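Missing here is one protein chain; the remaining ones are kept as they sit in the complex.
Moving on, here comes subunit A:
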Amino acid sequence: MAELQKFVDLTVEIITSDGRVIVGLLKGFDQTINVILSNCHERVYSENEGVEKMSLGLYIIRGDNIVLIGELDQERDASINLSEIRAAPINDITRR
């Protein structure tokens, strides 16, 4: 079973089906990969400016909309200067 239990209470980065990047503490999940994130924020990437952080709070993200859940390495994340990153937003999954 590709368990998410290992990620509970860790900071995770979630990529959603519309291409958003959401970072928060994983508190819970279920079989359909519905997910509960506490203290989360969205990282908005742009080609012209640095990454913008938008605070969100406590979220449930429905599993249908989840592409990927990454375990965020706090050390590596601290060493990244988000204001210097320029990148296009991630595509949505229905690109055709």
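In this section, contacts are C-beta pairs under 8 Å (C-beta built on N, C-alpha and C of every residue); 3 or more make two chains touch, one makes a residue touch a chain; residues count from 1.
The rule is simple: contacts and distances are computed from a predicted model.
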{"item": "Identity of the absent chain, which is to be given by its UniProt protein name, from \"Response regulatory domain-containing protein\", \"LSM complex subunit LSm2\", \"Glycerol-3-phosphate phosphatase\" or \"DNA replication complex GINS protein PSF1\"", "value": "\"LSM complex subunit LSm2\""}
{"item": "Sites on subunit A contacted by the missing partner chain, in the whole complex", "value": "1-4, 7, 13, 15, 17, 19, 21, 31, 33, 43, 45, 63, 66-74, 76-77, 80, 85, 87-88, 90-95"}
